[in-house]
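To start, the structure itself, in structure tokens.
A single protein chain has been removed from this complex, and every other one stays in its place.
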Amino acid sequence: MFEKFKHYSKFAIIRIKISLQNSMEFKFDFIASIFAEIIYMILTYFIATLFINAIPNFGLTAIQLFIYTQTLVIIFTIQNATKSQIMDSIKDGTLNLDLIRPINIIYQSFWNSFGTKTIIIQILKFIFIIGYILIFSNINIGLYILLTIVVTIISTIFANAIFYLLRSYDLKKIQAGSFFHRITNEGNISNYITTYPIYLLPKFMLVYSSFFSLYYIANTTLDVIYSANITNIVLLLGAEIVLTIIFMYFANLAWKKMLKYYEGFGG
Amino acid sequence: MVLTDIIVDIIYLFMMVLVWTKLFSLGSGQIGGFVLNDYIMYYIISMLIVMFYPAIENYFSSDVNNGNLVIYLIRNLNPMIRYYFFSMGSDIFEIISMSIIFIISSIYFGYFIISKILLFLVFLIIAILLTSLFRALVSLIAVKTQRIGGVMGTIFLTMSFLSGSWIPLNLFPDIVQKIFYFLPFQYMRYFPAITYLGKTNTSQLVFGFLISILWIITFYFLFKFLYKKAIKSFEGQGG
Partner (left out) sequence: MIVISNSNIIKTENLTKVFEKNKPCLHKSIIKKFIYYFKPDKEEVVALHNFNITIEKGEFVGLVGQNGAGKTTLVKILSGILTPNSGIAKSNGFIPYIQREEYVSNIGVIFGSRSILEYNIPVIDSLRLYAIIYNLNKDESEKRIEYLSNLLEIKDLLHTSVRKLSLGQKMRCNLVASFLHHPKIVFLDEPTIGLDALAKEKVRTFLKEINEKEHVTLILTTHDMDDIEELCERLILINKGEKLYDGSLNEFKKEHVKKKYISVTYSKVKDNKLFDKTKNEINIKESSKTYFEGEIDLNNSSRIIETLFNCIDITDLDVRETPLEDIIKDIYCELKR
């Protein structure tokens, strides 16, 4: 059992290493991405001020709104950077090559397309936000860092579990998986997560968004910024952990079942 | 699946309506000179306009990397026109459904005025030309840098922001709005939308029309010039 743990961790580490090597090949792209992020942040802050000025009784100051949206962006971008192009690898037959390795296929796909470059940029951004909070705000910094990291890790695993569960249908060439994934996740969220405070949306919309993941993230982030209601946070995180484990189990099961129908074309 | 695209669009619209309703409930009956119906209509128009914009740069850059461009050069057909119709074909259902929503909400909210529609069509065509040329221009960078990635991302980010896709430009301070009149970006999305909403007076319309035509001409000649230069430096890489 411990042997397996060692084996799997070594695999994860070397895949991160290789991913780093790959991104270092395109230094220009890396710098351009950092530049894009900076511009993105400036624009978001600008929009936050516009909103606050135009709407009375908004409820948050510009600084609070900025921290809120940026934290959400960091967590959500990291989530998306770990979602592999499973659809493509099924179509072009790359999945076949992964199936003949002695490592769980979902675990493999996850680490094979781990977006290290994007995640590093988001981590840099996170450090910047921490500095920003220390200077401009009086939020409990230790709690903020701890919770953001924990929420990021849990919600990433959770989002991926749902993602792989839905993607298992692609193995049997059923459109349903792709359909449900798109209407719950793609596009809608990234379009407004940076512009509008998510908490303005009614609760059921948050629940629908990326299933429950965004709901938990938004609520915990808000709690940290407004008032550190520890009990609330712990309850929410606990619920998310339980759901994550359940979805991970079902994702694995779904893949075992659907692989029987896999036709493996494309090499 | 096309059905998915339509559903995604409707959900996005629904979210926008909810958010702006909530924002309006916090304050007075108007924000930045617009009422709630204006904002809803703005997003519907915005989404409709975007559907006419083809993703040229993706085709162009992948062709450069694959060496396919050589085929087009041999056939002496301007690749850009080709790309436009390639990408349009798959969107036809989306365009139809969005147009239906557009027409129904216009009638419901009371924006359906013939003169405004004609004005809107004029500026819609201008918007399409402007965006296509601008994107084509930026795509030429692909000839120099092999990967489009981060650079394009930055450029399109700024462009989409300045064209009013995140929030309508009326929320910006007056001075900034005046500067926007001279830049080409607002004519790609914001300006056609507000002509339809009836938020422009005659002098603004005339001024906007002239400036946007000027930009189209500038982009066109710039594109032709850079295209010739790019073809010379393009020695058939890839393949």
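Think of it as A and B in the order they're written, each chain with its own count starting at 1.
Quick note on the criterion: contacts are C-beta pairs under 8 Å (C-beta built on N, C-alpha and C of every residue); 3 or more make two chains touch, one makes a residue touch a chain.
What you see is a predicted model, and the numbers here were worked out from it, not measured in a lab.
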item	value
Visible chains that the absent chain touches, using the contact criterion stated earlier	A
Contact partner of the left-out chain, one of A:L97, A:L124 or A:L146	A:L97
Which residue of A:P56, A:G131 or A:G264 touches the chain not shown here	A:G264
Touch criterion as defined above, residue of A:I14, A:M87, A:A176 or A:A239 at the omitted chain	A:I14
Missing-chain contacts mapped onto chain A	7, 10-11, 14-15, 18, 21-22, 25, 93, 96-97, 99-104, 259-264, 267
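In this section, only the chains that are shown with their structure count from here on.
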item	value
Between chain B and chain A, distance of the C-alpha-averaged centres to the nearest whole Å	29
Touch list for chain A against partner chain B, complex	26, 28-33, 35-36, 39-40, 43, 47, 50-51, 54-59, 175, 178-179, 182-183, 186-188, 191-192, 194-196, 200-202, 205
Sites on chain B touched by chain A in the complex	1, 3-4, 7-8, 11-12, 15-16, 18-19, 22-23, 26-28, 31-32, 145, 147, 149-151, 153-154, 157-158, 161, 166-167, 171-172
